[in-house]
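Only a single protein chain was left out; the remaining protein chains are all shown in position.
In this document, chain identifiers A, B and C correspond to the written order of the chains, with residue numbering beginning at 1 in each.
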Amino acid sequence: MIHLAGPALLVAVLAGAGVYGVLARRNAVLVLIGAELLLAAAGVLFVLGTALPAGGLGSPGLLDPTISARPADPLVSGQVATIMLITIAAAEIGLALAVVLLLFRARATSDLTAVRELGEASPSYTDHPDAVTGGSLP
Amino acid sequence: MTALAALLTIVLPATFAALGIAVSGRSPVWAREWGRTGALGCLVAALVEAHGVLTSGQQARIGLLGSADLGSVTVALDLRADQLSALVAVAVAVVALCVQVYSGGYLAPDQSVAPDQAGAPDQPGATDQPASAYAEAPTRYPAYAATVSLFTAAMMLVVHADDLLLLLIGWEVMGACSYLLVGHHSERASARAAAVKAFLVTRVGDLGVLIAVVVLLAGGGTTSISGLIAAADTLPDGTLTAATLLLLAGVAGKSAQFPLHTWLPDAMEGPTPVSALIHAATMVAAGVFLVARLLPLFAAADGALAVAAVIASITMLGAALAALAQDDLKRLLAWSTISQVAYMLAGVAVADSAGAADAAGAADAAAADLAAAGPGILHLLTHAAFKALLFLVAGCVTHLVGSTLFADMGGLRATHPALAGLLGLGLAALAGVPPLGGFWSKEAVLTAAERAAREGAGWPAWLVLGSGLLTALVTGMYAARAYALVALGPPRTAAMHAPDGEAATAHRLPASMIWPLWVLAVPTAVLGLVLLAPPDLLATTHVDPLTAFTGAILSLAGVGWALSAPRLGTADLALALPAGVRGFLRAGYRLDDVQHALVVRPYRALARLIGAGDRDVVDAYPRATVVATRWAGLGLRRLGNGMATSYVGWAVAGALVLGLAGVVLS
Amino acid sequence: MTGGVDLVGPWALAVLVALPLAGALVLLGRGLPARTATRVGVTISGLTLLLALAAAASAAPFAAYPGSRPGLELDLDWIPALGVHLHLGLDGISVPLVLLTALLTLLVCLHLVRVQPDAGRVGGLVACVLAVEGGALGTFLALDLVVFFVAFETVLVPMWFVIARWGDSGQRASTLAGSSRPGGEQARREAANRFVLFTVTGSALMLLGLLLVAMRSGTTDLVLLAQRGGQDLALGVQTVAACLLVAGLAVKAPMFPLHTWLPPAHTIAPTAGSVLLAGVLLKLGTYGLVRVVVPVVPQGLREIAPVLGAFGVAGVLWAGLACFVERDLKRLIALSSVAHMGFVLVGIASMTPEGLQGALFANVAHGLITGLLFLVVGAVKDRHHTAELALLDRNLRDRLPRLGWLLAFGALAGLGLPGLAGFWGELLAIAGAWRSDSAMGAISRPVAVLAAVGTAVAAAYLLRVLRRLWHGPGGAPAAPASLGGPGRFIGDATRHEVVVMMPLVAATVALGVLPAILLEVTGPAVRALLAGAP
Partner (left out) sequence: MTALDVVFALFASTAAAGALLAVTSRHVVHAALWLVLALGSLAGVYLVLAAEVVALVQVLVYVGAVVVLVLFALMLTRAPIGVRADLDAAPGRRRVAAVAGLATSALIGGTLLAAIGSTAEVPAGDGTASALGSATFTGWVLPFELLSVLLLAALVAAIAISRGRDADTPGLDDLAPGGTADRADPGAGSAAPAPAAAPAPATPAAPSRAVGPDGTS
């Protein structure tokens, strides 16, 4: 028996921190840390979902404590989802770190602000739009 | 029988027009015969119709094109046959037949270079084409003959229409045919310009008819002429006034009345038989016919007839003066047509009150309505005869001398006495010399005007009377002047020689060009006799002896003055005028220039402006869309700056906005 | 009117749409040689015309809902989840346009048998023509908003191909001094893209309007909607829907300030494409106005009728004046379409029986006359390899008499000469505008007078063409020798070309002298359409 407001607040804080981390960091690895926090927030939310009465956020039990008797969810959906989430996150970070490593080997940096080759304003971006649209209407 | 005949007067020429194009191919001979057959059939039909109408009374409601479901009303597109239509139809058919026959000789199929062409009044660019080029071209005769037939059919449609929509069809088809015929010698720039001008000026006038039809349809709920006449007194005043004034605009355009008359003198660019057709019986007469046909409407509308009278008065005198100064036979005749048509219009315009005085004696109201237009119609008939004669004679003269300029003519009496006699006959009828047809009809108009003036019709009638008397004098002058210049004096040997070098006296005219002249000479001389046993239409048409005497004296004075001019020291009466005045009159008061400055040039400038506006203003918006899209694209491209965190930032922002929207909206 | 002859059943309507589309698929799938492809096209379009005639005969007598059901009706479930029916019907409003479309397609296919564009495979062009026919017939037969929209859009794609692939690449306009128009490949692409972008934008607006109507009234069935006559829609909704629908359809019509896609598209398109564009595509817009806007949102249309009428008459005058200074013959004819469709818009905006009768009549007349003019001008252009008025040889009446007379006939018909088809539509549109106090209000009479003036303006520009091209000194060509030299041979219209054009000439004359043919068919339908409107 715990108060649900706590986990909710924790989710909010983790998500906010994750967003900040993703947006404010330059180092690719640190950006990934932010992403991990976002995923973690999602995981907490899933587990919180298991703790909710049947029907989730739409359940009448949320507002009326007398209907708090919760029929057991035989599939324990929230927790299973969290586990899967963690797995996916692990796969993701493995891949991401591989990319970061490759980037570092190619560019000798893991600073994301220094890698802009795919940007439209890059001097190496040669596909001029006029070549695509074929000029203007008369 | 009458109904069938009336129908045939329209259908026969139209059918033969189509046959002439479709069956004859490029063979001019076949085309000529198709055209003549059509005209002959038309004449027979018209005579049968006239006989039927005169013996068994009028007939209305002859179906032609079924009915038209206009939405809120269904109009029956009917024809009618009454004395008015029958008499005019006979005149039209006679003239058309003469013209078809005459054209066969005049525009002889084997003679590719038309006589008009050689010495046409040289305007700048008039001969921008070597004559040989036209000689190579296939003959245009089949199309010409078919167009004349179609022209006849259209006029017959106007004459017989009992529905304004039908009348409008004939009315405008005539305009199109005149365009085709005036532009017959289209290798000449002047002919092209004249054709376009003829069509456009009359079309502008026709807008009046078009809108008048719409107004009457909206106000009266029908376009049937008999229906409208029956309802003339119950129609709203505004509808009546608007419709009649608009119709007058169309009349002014078609009948070449001031200020829309400028096309007619230029239309002399057409072959001479065409001029005879247009001037004598068809196109210009259609305007007067329309007013006569709708006279009860005009009479019921305030001021419409007064306006018509003013227009007619201005036109008849002004055109007569302009005719006096012309140095070209055909243009003189053209101006005389304008003047004479104004007589008819004046006769119709003043006729109402005169006719009303006698209405009590007429059989019924409808007949009285028709009879009121009698003087004008009588003049229409006599004019048809003598003007056709004059033009055809002029064509012969042109054929002989190869020019239409007075400067190239002279001494016709010595070389071709019979032709000169016919010319004299026509000109005397034009001048109103008794006892020719023209005299009676003109005096009938003047009598009607005088009676109307005396019976309190007010100043328009007086204006018509004064203007008419003055015009009689001037008409006598220019008619006699024309005769003096063409028939009297020594032959111009240089010009009277035929192209092949034969002596002028030996140059023979084809028979097909001669006998239409004699046919037309008969009514020219004796049409006045119709007043001895007038049909109902002319029952109220009288000639007042005193007025007739005054008119005749004035005409003869003009004739005498002009004929005696050589003894006064100048062969040409016009030379007695100051040079400036002469030039001004010859140019038709320079109204062409005014028209050019006030209408044509502004129109061209406006068209250029709009043309540029279409490209640079209206189309600028789509093109601006292109530019704007490209700039927007360039701007949005800057968002794709290659920085991964920036992309994530936009994604987060989007998610936040969506989430917020969800919260707010729920 | 007497009852119809039951030649065919309702299934004919579905076949009418499916037959040309199937033909198009067959032609696309098999790379047939040009001869066979055109034969197939002629066969299929001929069958379609016959079927259309039979269906029209079976659908008589013509009345329209809501007074009675359409003469021939087919109603099948299509998308049950959305309540969309495959609802086709043939009534007095659609019959003339269905027949016109079938006739023009047949003529175009016949024309393609001998006269083929310079570039591209003819089989594909015939396929596109048939696809356009199928889409257009679908539009004219649709009695369901969704079906209407789908068919309306179906026409777009093949038309894009027609312009972009078989368009006129030999434009010489750019060689003329002072002409800034590009030529060749770029011109084709631009014209095609412009056409698609304009019309797709219009379609998007129209779709919004259709959705609004469908959402608010809960049905997409046109018969139901027309029976309600907008009673279940609030005035505001009606006005917004009418604005969207009119704006969308006016692009296609096209209405005056939205018309700039039309001249390049018509000019660049091959003759077949030009004829279809003028005769069929433009009709989709005005047909939509009559079929959807007038009965479904009558009060909304009444609210915006003054604007529609003003733009319509502005188009009449604007395009007429622009034609007067236009230098390219084909472009001139194209611009004149804007003027003619201006009359149609004025007629629709009047919301009177006369006006609608005039609009429907002018629709058909324009298809016939402008179709004929495009065929003639296309023939002239093929022979001179340019349509620039200044470069074309003059004196057509002597040099090429048959073409010359056809051109003169077309021009006279185009300027609304009474006795030919063009006249009645214009007269009735003007008459409708004059009486349309209830819809157009204070501007009704000025609009009528200005529209009448437009007929004189039309005379001015068409006579200019005739004076320049038909008349004129003959013999040596006015064009410089570099454009082919004086010694080249230019033949008159072939028998084949004359045969293709003659039905249009005959129909123009027939409708001109016997307007009852068409007016009797549309009359009851028009009254029924307006009866729903309060």
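Points worth noting:
Heads up, the rule we're going with is that contacts are C-beta pairs under 8 Å (C-beta built on N, C-alpha and C of every residue); 3 or more make two chains touch, one makes a residue touch a chain.
The structure displayed is predicted, hence computed values, not measured ones.
Considering the intact complex, the chain excluded from display touches A, B.
Although one chain is not displayed, its contacts with subunit B can still be listed: residues 645, 649, 652-653, 656, 659-660, 663.
Residues 1-30, 32-34, 36-37, 40-41, 43-45, 47-48, 50-53, 57, 61-63, 65, 68, 70, 72-80, 82-84, 86-95, 97-102, 104-111, 113-114 are the ones on subunit A that touch the missing chain.
Everything below uses one rule, namely that only the chains that are shown with their structure count from here on.
Taking each chain's centre as the average of its CA atoms, subunit A and subunit B sit 89 Å apart. Note: centroid distance subunit A to subunit C, computed from Cα atoms, is 56 Å.
Residue positions 194 of subunit C are each in touch with at least two other chains. Counting partner chains per residue, subunit A shows two or more touched chains at residues 137-138. Within the complex formed with subunit C, the subunit B residues making contact are 26, 65-72, 74, 128-130, 133-134, 136-138, 140, 143, 165, 168-169, 171-173, 176, 179-180, 183, 186-187, 191-193, 195-196, 199-200, 203-204, 207, 210-211, 213-215, 217-218, 603-604, 606-608, 610-611, 613-614, 618-619, 621-622. If you check the complex, the residues on subunit C that touch subunit B are 194, 198, 256-257, 259-261, 318, 321-322, 324-326, 335, 352-358, 395, 397-399, 401, 405, 408, 412, 417-419, 423-424, 427-428, 430-432, 434-435, 448-449, 452-453, 455-456, 459-460, 463-464, 467, 470-476, 513-516, 519-520, 523, 526-527. Taken together, the subunit B residues at the contact with subunit A in this complex read 622-623, 626-627, 630, 633-634, 637-638, 640-645, 648-649, 652.
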